[in-house]
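Okay, handing you the structure first.
On to subunit A.
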Amino acid sequence: MTTTAARTTTYAWILLSAITIVSWWLAPGHARGAAAVASVPITLAVILLAFIKGRLIIRYFMEVRTAPRWLKLFTDAWLTVLWAGVLAIYLY
Partner candidate 1 sequence: MTHAEQATSESGSPAASSGSEIEQHPAVHVPGDGHMWVMVLGDLIIFGAYFIIFMVYRAMEPQEFLRSQEHLNINIGVLNTLVLLASSRFVARSVQAARGGDHALALRLTYLGGLCGVAFIVIKAYEWSTKIAQGYTISSNDFFMFYYMLTGVHLFHVSLGLLILGITARELRNPRRRRISMVESGATYWHMVDLLWIVIFALLYVMR
Partner candidate 2 sequence: MSNTISTHTSPSASTADTRRAKRAGKRDVWLVFWIVPAFYTAFGVIFFALARVMPPPRPDVTTDQMVHFFHAHGLTIKIGFGVLVLILGGAGVANGIVVYHMKRMTVGSVLAYAYLGSMSIGALPGCLLVAICFLTAVYRPGRDPQLLALLYDLGLLSYVGSLGCFSTAYFAFAVAILYDRNQIFPKWLAYVSVWQIVTEILAVPVFVSKAGPFAWNGSISFWMGTVIFGFWLSCVIVFLMKANERQPVDEAPLD
């Protein structure tokens, strides 16, 4: 009984889970106790991936994809301001 909507939701979920696994690999050594070293490229990747995951959840799970424009703009603005802010403070 898979409709288009159900299929889209499932694809979004698979993508989200895949990105999570990638983040796992980027993390400070997946063996516990491994030394964490600051890394700008990895953090950049993490921020980008988190932005994408957030947007996927908002657009596909929260159905903002079919929401009025103001809601699309507001949620995109929130994601942008948050992650740009995080990045700016990180790089400062």
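Regarding candidate selection, all candidates are chains of the complex that A comes from, given by their letters.
What we mean here is this: a residue touches a chain if its C-beta (ideal position, glycine included) is under 8 Å from a C-beta of that chain, and two chains touch if they have at least 3 such contacts; residues count from 1.
Remember, it's a predicted structure, so these values are computed and weren't measured experimentally.
As listed, 1 or 2 are all part of this complex, and the one touching subunit A is 1. Chain contact summary for the complex, subunit A toward candidate 1: residues 1, 3, 5-6, 9-10, 12-13, 16-17, 20-21, 23-24, 26-30, 32-39, 42-43, 46-47, 49-50, 53-54, 57-58, 60-63, 66-71, 74, 78, 81-82, 85-86, 89-90, 92.
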